[in-house]
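Take this structure first; my questions come after.
Note that this complex is displayed minus one protein chain, with the remaining chains in position.
Note that the chains are named A, B and C in the order they appear, and that numbering of residues resets to 1 at the start of each chain.
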């Protein structure tokens, strides 16, 4: 079943367009078949300038079509697009995203502010597309016609992509997670080079609690009006390493009842995820790829799989303490941030939950 | 109680002197107050050359006094020193170390070959000095007057330094370990730069089983003729990162009974280790230092603490799954390899278990 | 004028197929529109194995179609393709390439052995396509129907791409070159990580003399039977840096007569290179791109321009000592090695100098 594209490209806006995640949004949306990058918004400091003047572009080359766009303030009175991608910092995302939702816009947010709210879906299309049903709850409860849909913290997304098949098949009860996260996860300028060259920083502010809660929500079950968090006890260790892109996540998984590595491997290999999430413009051929190489996945070698939307899993093996150990790795600014929001938007459009009336 | 130094410096030899660990031995022994670096041995390829000709020196500058030493083959008929440090690769260490022990020499080995043998002590002086008593068992059983004393795998040593106080105080029952290990742990030339620049390799050959067993032996209790492995279930994840020196180890520790982070912290802060291990030439002022900084220990900033002999512990906090989470970091080629062997030798000499009759 | 493709894909072979450059050849040829990757050859050690068994693949994923190919020895009696790409090490390239040329094959060589021979063309299609005329001289002189065409050292190629327009327009008389070269230029395993992490190595064996001579040949003028080296005095400083891909080359250029930075810039911007080199399958849209950003080109950000075939030039400015300073950067294993050979082959085929009779 191929999803139906919209008849014409929907105008979309990016809030926080000058930052690192904002730039990734622009790269992903610059030639998007369903969306037309109509508006860019950022802080007052940038508003009124052209995007080329306002942004210090981090990557290879700024897409031509955005250079001349005049940056708007993050104000729904001036930003008119019905679909809005938010790359805002959490210090301002709360207020701004609420304003846009109240103004009837659908906000695809990458910020942490509303992720754990009872009526806000925290979505990975292949994993829990049905959580989007919360949007109706949200509209009813908050009395707005817009909405807020969030994607999780980048490290949590990598973990959940690998855990979803296992949780579906066997039920996870306990989980140990140790991450090695890329510097791009901290934005730009982000991590000073003096802090990370030849170094490991065994601490990322607020990251461990996010991992320990967001995974449970994404793997949770939707009841009528809320998500029942999955009953998993999680311990996370978050580390920053000298890698540009790609978060690596080591996990030990306990299922309560014995599950062998072979059974886990088979489930991981066969998993395709939600049918509705396939064949969207940003969907990779395979959302989850299992590697047989003993020393993979590796960020530098596997991060671009599926144009950054594939999570690679490897080293699935027996765990002397829990049941199974494994390693998952994926692109933190694409699958783990901007690409996640774009995929969420595509799912909303293709399922008629967003787009032209 | 200050240990008594030997009346004159004991002649010692280094086997495998040209490799990376061998070079660290040379650096540590070049001006040692108790030992005189009398002989250097290496493979047949190097034997007969001067050390300056035979070795490609990795570090800053080769100590002057070894440049002209003629490299010997690893043969106890030619290497005469009573105390022998082995930096041999495990592919040859087995046979050579046996030959030296049979010839009445005391071998301080950094190789894995005999570490888990019932009658071979696996020692960190501050932690389990009493395991050296196995030497007598070994001599009785094997009928030699020499002996083999081993130190553990580098990552296991960092872990044990932090775990020993906790195990002593509360008894550890379950343990998660995720390591981020420096490239120097793989020797020279070791890890190709194309494999590790901007990358993480989530695999180190044979490392995880070593960690899962060696920790149990070092924390084990000595009975008359053997070591009873500590009854700890361990799961290890070993990773290679782009760090020159310093293995970082994230751990989640379960004590069976509830232990809070504060109690663990207090125990870690107060621990001094075995009295007999203090004030040896290679002993650091503190074998274990607890840092209060939220983002430490870090390899680049803490690796040289105590001239590479101090292990730094930080981020001691409650674990949602087990009892306590923490991070330990130490210098893998000093505290985790050559320095460990040298400290073992110093302990043997100061306790009269080695040295002049 | 679009070049005429061959009617059917020509069978080609790669010699030295298991090494780093060999792997880049395979990546570039795996889906080539004009060439069919028919044969892979390597050392005796690999011969007889499948390619998947014989090669330790360095990059992301080995192309499926080569996994099962049986590796042949580097022997023209067994390797039948008329067009042969040589990624051989210079220690063996001399003999093997001669054998293939004598057997009537056209060898596109990446090795240094014959580069400076009087009758061997050293070619960058956009710069000196006419040097290929030496092939006839070579055949006449050596009495073979095959031939050897070489491409230059990777750093020399980056320099020449930026210098060719300037030399054409103004004539270069003196040149300073300081390079910062990526580790991939040393092959695999190549540079040990302990040598390059957080480091610069101000030395690359044999590199400076290559740069000082090869540039002069490529910019030289073809007379009937030989190339007259360009009359440029060159001083090169070659350095290795902790970069995966992309050689950066700083140059100061003297023209004998005064040339300003603006004039140089204009020439660089307008240059398109030889018409016959455009629109080949591996030709980038622009072989040379001039960047206006004050801090570019940068290897990580610009190395993939033109799928690795574009050289980016920046910081064109007045030089207080010579006339103009500038920086050039390009992909050393693509434009600087395998891609260079492939482009040479495409030019030979499109101009009727190779291919089906």
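For the reader, a short list of remarks on this structure follows.
In this text, a residue touches a chain if its C-beta (ideal position, glycine included) is under 8 Å from a C-beta of that chain, and two chains touch if they have at least 3 such contacts.
A quick note: this is a predicted structure, and the numbers were derived from the prediction, not measured.
Contact with the undisplayed chain is limited, among C:138, C:248, C:310 or C:341, to C:248. Contact with the chain not shown here comes from a single listed residue; of A:227, A:242 or A:321, that residue is A:242. Only one of C:52, C:137, C:178 or C:265 touches the absent chain when the whole complex is considered: C:178.
As for the chain not pictured, it touches subunit A at residues 20, 58, 183-184, 188-198, 242-244. Touching the omitted chain from subunit C are residues 174-176, 178, 180, 197-203, 212, 233-235, 237, 239, 241-244, 246, 248, 250, 252, 294-301, 314-315, 319-322, 325, 327, 329.
In the full complex, subunit B touches the omitted chain through residues 59-60, 197-198, 244, 300-302, 304-305.
Simple rule for what comes next: only the chains that are shown with their structure count from here on.
If each chain is reduced to the average of its C-alpha atoms, the one that sits nearest the average of all protein C-alpha atoms is A. Between the chains A-B lie more C-beta contact pairs than between any other two chains.
Taking shared numbers over all numbers used, the subunit B to subunit C interface scores over half, which places it in the same class. Averaging C-alpha coordinates per chain places the centre of subunit A 42 Å away from that of subunit B.
With centres taken as mean Cα positions, subunit C sits 48 Å from subunit B.
The set of subunit B residues touching two or more other chains comprises 197-198, 242-244.
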